[in-house]
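Every protein chain of the complex appears in place save one, which is left out.
Going by the order they are written in, the chains are A, B and C; count residues from 1 in each one.
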Amino acid sequence: MKIPLQLFARARDLAGKSPIEIEVPENASVAQLRQILIADFPQLTDLGPSLLWAVNNDYVGVEHVLKTTDEVACFPPVSGG
Amino acid sequence: MKIPLQLFARARDLAGKSPIEIEVPENASVAQLRQILIADFPQLTDLGPSLLWAVNNDYVGVEHVLKTTDEVACFPPVSGG
Amino acid sequence: MIELTEKSIDFTQLTNLVRDHRAGAVLLFLGTVREFTGTEQTSSLRYEAYPVMALKKLQELEEECSRQFPVVRIAISHRTGDLDLGEISVAIAVSAPHRAQAFDAGRWLIDTLKERVPIWKQENYQDGRIEWVHPGTSGASNSMTNQTP
Partner (left out) sequence: MIELTEKSIDFTQLTNLVRDHRAGAVLLFLGTVREFTGTEQTSSLRYEAYPVMALKKLQELEEECSRQFPVVRIAISHRTGDLDLGEISVAIAVSAPHRAQAFDAGRWLIDTLKERVPIWKQENYQDGRIEWVHPGTSGASNSMTNQTP
C-alpha cells in the first residue's frame, strides 16, 4: 500500500519535499515505514532514530500498525515556544 | 521626648487618627513606646502584639532605641498584592 | 520601574517596559479583585499604602531580585484607593534570558511584596461589612463596621 508521509522542519529540508509517498507492505508498522523511508532517502539516516511519528495528529510508537487512510507525519524533536 | 507616630490601616482606624504624639523617656525603645501607646489607646491592646514597627522607613525590632528625629510608624501585618 | 498609583494600571505599558533583545522570556503577574473567597462575596476593595516606605521597599525588592536572579528588567506597579471587581491591584513584569528564571523571579517578587511592602487591603463585602485584611490577626476582630443589621 502507498502511504503519503508529511515531513517537517529539518526532515523535510533533507528529503527535499513533503509530502512524499512510501510504498509499504499491507499492515506495515511505523518501524517498517521508517526503514523504507531511510532506504529511499539515505540523507535521513542520521536523523532517523530521533524522528517522532504522528498518525491522525496523535503521537504513535514505532510498533503502530498503519492503514491506508491514516494521515502520517514524521518530524525531528519539536522546538516551539 | 515627644515621638510623632504614624498609624495605618486598622491601627489608625482604632486610634481614630494619625499621626499621634506619644511622650516617652529619653532613649526609649520601641517596646516602651508600644507600652505607652497601648496605655494611651487601650483599644489597640488586642492588636498590640501583631503590630509591625518602622523607623525611617525600615522595619525595626522592639529593642530599637528611638531618637527624636526618627520617623516612626506602626501598623498591622501587611496585605498588599 | 516601580510606582504606586491611584489610577488604573496599564499592564501593556508595564510589560513593554521590560521587553528587551537580551530576554527570551517575559513574565507578567496581575493581582485582580476576586469576587468570592469561600462563601464571602466581595463588592470592592480599598488599598492603603504607607507611601514613602512602600516605595522604598519596592525599590529594595527590585534591587534584591536583580542580585538573586539573572533578570534583565523589572517593573512593578501597585494600585491604591478604591478598586472594583476585576480591577488590577498589582502588576509585576520581569524579563530574563530563559523562562525558568522569569518564573522564579516573578514568583519571588510577588511573594516578597506581600510579606514586606506596607500596603493594606480593606474588603468591602456584598453584605455591607468592611474589614481590614491583616494576616495573622483574628478575622473576627478585624470587623470594623457592620453596616447591615
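What we mean here is this: a residue touches a chain if its C-beta (ideal position, glycine included) is under 8 Å from a C-beta of that chain, and two chains touch if they have at least 3 such contacts.
Note that the coordinates shown come from a computational prediction; the quantities given were computed from them, not determined experimentally.
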Going by the touch rule at the top, give the shown chains the omitted chain contacts.
A, C
Missing-chain contact, candidates C:Leu30, C:Leu55 or C:Ile130, resolves to C:Leu30
Need a quick check: the contact residues on chain C for the chain that isn't drawn.
11-12, 15, 19-36, 85-86, 95, 97, 99, 102-103, 106-107, 110
Counting contacts across the full complex, list the positions on chain A that touch the omitted chain.
6, 8-10, 13, 46-47, 50, 52, 54, 57-59, 73, 75-81
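Methods note: only the chains that are shown with their structure count from here on.
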Could you put a whole-Å number on the gap between the CA centroids of chain A and chain B?
73
Let me have the rounded angstrom distance from the C-alpha centre of chain A over to the C-alpha centre of chain C, please.
50
Measuring centre to centre with CA averages, how many angstrom lie between chain B and chain C?
25
Touching two or more other chains - residue numbers and ranges from chain A:
none
Which positions in chain C touch two or more other chains at once?
none
